[in-house]
Each structure stands twice: as C-alpha cells, then as structure tokens.
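Heads up, one of the protein chains got dropped from this complex, but the rest are sitting where they should.
Up next, chain A:
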Amino acid sequence: MGLREPEEIQQQIVRETFHLVLKRDDNICNFLEGGSLIGGSDYKLIYRHYATLYFVFCVDSSESELGILDLIQVFVETLDKCFENVCELDLIFHMDKVHYILQEVVMGGMVLETNMNEIVAQMEAQNRLEKSEGGLSAAPARAVSAVKNINLPEIPRNINIGDLNIKVPNLSQFV
C-alpha cells in the first residue's frame, strides 16, 4: 500500500486481517479478496500458515498470486537460515532483525529480491559489519543484562521452544 496509515488504522488492519485469516481452515485457499480496509478490489491478502504463525502479504493485481505464495516461502526459509531454525520467539524478541530481513525481500512495497542465497549473503554481510562496530549493546551492557536477568525470577527462562519451531516444509523452490 502506498500510503502510510496512522497507527490506529494500522492496528485495525492487523487485527481484522488476523481475524479473517484465523477463521480460515487449512484446506481452503490462501487468498482473501480485498476489503475496503486494505484498498479495495485491486488488492488481495495472500497468506501462509506455519505452525502458530501466519505470514500475510497484501498485494495488488500486478503480482502473481502463486508467485507471492512462493515469495512467502522464500522469506520464511530465509528467516530459518538467518535465525538458525527459527521459532516464534525469535521473531517476537528480534522484530528489528525480522524487519531487516524483510527489507531485503520487499522494499517500499515492491519485491526487491527473490533469491534466498542473495538475501542471506547480504544479511550476513550486514551482521558482520554490525559486529565489527561492536553491536548495539556493547559487552558491558550485555553483561549487565545477564545480571538483570538473574535478578528477575519471573523471566520464563525455560521456554520450551521445541514445539514452537516453525516447520519449514520443502516446497518447490521458487527461484
């Protein structure tokens, strides 16, 4: 979508999309016709469902429906590579990284890259660059963060991420 919507509308879109998608069985099609909320009939919601997660793209008629399904697969596989066996919590705690990866796939609403190896390579290069700069929270801060964590008993330290692992099925490779 071209226009940036105000926060309330963004939230409304997210909420409604979630509800729309949630009530759909797995065995029905992955396309949803555009409602007035997402810009009208030229737009579609195209989504994929992985374990507890839904990846929803909103696209206009210039995109190929099946192509976008493949692209979502590419995106998820990329996440899987960048996070090494991605799970739901990875995405929750590292939303910024997810954004950075997404920005390598889609830029300003247009598909930028569909080749997973290229995306991963660029991400790794940027991570290396970040590391060489010392990262956002340099060593001392990280140590403190560890201390803080110890002081906070309510932190769910033993999150069982096994079940939440996103299963990335081996679908037909797109590119």
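The working rule: contacts are C-beta pairs under 8 Å (C-beta built on N, C-alpha and C of every residue); 3 or more make two chains touch, one makes a residue touch a chain; residues count from 1.
The rule we apply is simple: contacts and distances are computed from a predicted model.
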Please identify the absent chain by the protein name in its UniProt record; candidates are "AP-3 complex subunit delta-1", "Armadillo repeat-containing protein 8", "Sesquipedalian" or "Large ribosomal subunit protein mL49". "AP-3 complex subunit delta-1"
Among A:V56, A:L69 or A:M116, single out the residue that touches the unshown chain. A:L69
On chain A, where is the contact patch with the chain that was removed from view? 2-4, 6-8, 10-11, 25, 27-33, 62, 64-67, 69-70, 92-96, 99-100, 103, 107-115, 118, 122, 125-126, 129-130, 133-138, 140-141, 144-145, 148, 154-155, 172, 174-175
